[in-house]
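Only a single protein chain was left out; the remaining protein chains are all shown in position.
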Amino acid sequence: MEEFVQQLTNGLAVGSIYALIALGYTMVYGVLKLINFAHGDLFTLGAYLGLTLLTSFSLQDKMGPLAAVGLLAIMVMGLVALIGALLDRVAYKPLRDSPRLSAVVSALGASIFLQNTVMLIYGARFRVYPQDILPRTVIDFFGMPIPLMRILILLVSLAMMVALYTFIQKTRIGTAIRAAAIDQGAARLMGINVDRVILIVFMVGPALGGAAGLMVGLYYGQINFTMGWVYGLKAFTAAILGGIGNIPGAMLGGLLLGVMEALGAAYISIAWKDAIAFMVLILILIVRPKGILGERVAEKI
Amino acid sequence: MMALLDLNGVTKTFGGLTAVGDVSFTVEEGSVVGLIGPNGAGKTTVFNLITGNYVPNSGSILFEGRELSGMATNKIVSSGIARTFQTIRLFQKMSVVENVLAGCHCRMKSGIFSAMLRTPSQRREELAALELAMRELAFVGLAHQAENLAANLSYGNQRLLEIARALATGPKLIILDEPAGGMNPQETDQLVALIAKLKERGITVLLIEHDMSLVMRACEKLVVLEYGIKIAEGKPDAVKTDPRVIEAYLGTD
Partner (left out) sequence: MMTKKKGLAAIGVLIFATFPLWMKYVRPDDVRYWVDVINNVGLYAILALSLNVILGDAGMYNMGHAAFYAVGAYTGAILNTQLGVPILLALPVAGITAGIFSAIIARPVIHLRGDYLLIVTVGVGEILRIALINDVFGITGGPNGIFGIARPEFFGFKIKRPDHFFYLIWGFAALTLFLFNRLKQSRFGRALDYLREDAVAAEGSGINTDRYRLLAFLLGATWAGMTGSLFAAKMTIISPESFSFWESVVIFMIVILGGSGNMAGVILGTFIVIALPEVFRDFASARMLIFGLAMMVMMVFRTQGLLPPKPRKFNLPKLAEEGE
């Protein structure tokens, strides 16, 4: 029982990180019908920027640990959001009217470029996060010790997701995003500035991805320049699992995938852990490509 | 006598929307039939059902007495139905003759190995296909454009090229989706003559067209759809005066 609860909470924490990254894929896909392959590398950038800011300002000495991490998160999210917007300008905007697959190649190129930029700046080895930022508190949960960090990650991610959902559902900009996702042309005719919608999407998604990168650094303590691919692919799987283009779907898919992976690693085989997500991905694309919550529109001939 | 094409109670819905509801009509061998109706009446959907791009929810589509629904599009084409598209779908970046060779494909046999070994029969087949393609281009009057890129043809000529490609599949029935779309009056006249030449060749024609002068001149029988339902069928003169058809086209006060 304890093993199960440990794995479940671990899976939920990792899953909420997948969910945060998945939101970026799903939002961009919703509006542009493009898989932003470079999104995973924006997540990596978040982790490395977090490390740099943390070590160069020693924020945790000047304020409390929680305030330091909060400020850090805001800075990382802001920076990654800017890089996301820049990425769109450079790699995708010139290709809006090109065949869709040109943008896919450009996205791959951008991913390779970002990943290697990180490698050239920070080196190819694993980098270690300072270990003493957040207290390694363990909480007693019905007699079972659960690390506070896990609960924090889950709670913060959920809070961000709820905030995003409210933003999309209740604000004017959110309505514009939803309209652009349904029909860009019609949204434009209704006076919605679609370019601005795309820009916002390319800032909000990467901001959440950057936050996820920071969380991974804090949770696991070490980061690597290639981790964006693995997390990116898993988060993408989560987005597909929940139904791509669908925001609650990305959250559901992320949590589900995290739990499946953790339980699969514990009860089936740890050696196959990384294969689980890919198997889920292939199965879902064959059996139900629209995902759990998604809907698909017939393509016009 | 059995009709060449026989639609019986064909229904297709998308989500909750009925695009085609219980439509039945026949196309007799050697005839020219027009499928008309206001925009959004479901005409192209009927074509897509015949060519296997969509599968009907119910009803049957018989071609020479064989059920088509559920068959793959390429099988339907090789069984003798060729089509053109409302929104021109040529291989734009390829030459005109290569476009027609696409139609020859289903009448050829050579595979990977005979192509790698370049066997005599493969070479004969390639040559025969090229000759057939040129003949069909000449038939629609585009032979002199053979090496031009499809994208460089005028709109009207692109429509003709689609017909040549369809003819290269050796069809018994050719279905044309708005063949006069984007054509000027002279081109439309030539198209009427071309349809007559198709009939002479023994090819049955089913077409969708908005240009009423063309429909009245070219077709022997009309089928009228409105909101996915057949509202009239018969000789062009009779259909023209049918009050339900007039109402569908002009509305009532």
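As written, the chains take the letters A and B, and residue 1 is the first residue of each chain.
Assume contacts are C-beta pairs under 8 Å (C-beta built on N, C-alpha and C of every residue); 3 or more make two chains touch, one makes a residue touch a chain.
These numbers were taken from a predicted model, which means no experiment stands behind them.
Undergrad: I'd like to know which visible chains would be in contact with the absent chain if the whole complex were considered.
TA: Within the full complex, the chain not displayed touches A, B.
Undergrad: Consider the whole complex, including the chain that is not shown, and state which of B:A3, B:L62 or B:A143 touches that chain.
TA: Of the candidates B:A3, B:L62 or B:A143, B:A143 is in touch with the missing chain.
Undergrad: Specify the residue from the set A:S58, A:S102 or A:Q169 that touches the hidden chain.
TA: Of all options in A:S58, A:S102 or A:Q169, contact with the hidden chain holds for A:S102.
Undergrad: Residues of chain A in contact with the chain that isn't shown?
TA: Counting over the whole complex, chain A touches the hidden chain at residues 34-35, 90-91, 94-95, 98-106, 108-117, 119-120, 229, 233, 236, 269, 271-272, 274-275, 278-279, 281-282, 285-286, 289, 301.
Undergrad: Need a quick check: the contact residues on chain B for the chain that isn't drawn.
TA: Spelled out for chain B, the touching residues are 51, 53, 72-75, 77-78, 82-83, 85, 89-95, 97-98, 101-103, 105-106, 108, 110-112, 115-116, 118, 122, 125-127, 129-131, 134-135, 137-138, 141-144, 146-147, 149, 165-166, 169.
To be clear about the criterion, only the chains that are shown with their structure count from here on.
Undergrad: Can you check how far apart chain A and chain B are, centre to centre, with Cα atoms defining each centre and the answer in Å?
TA: Chain A and chain B have C-alpha centres separated by 48 Å.
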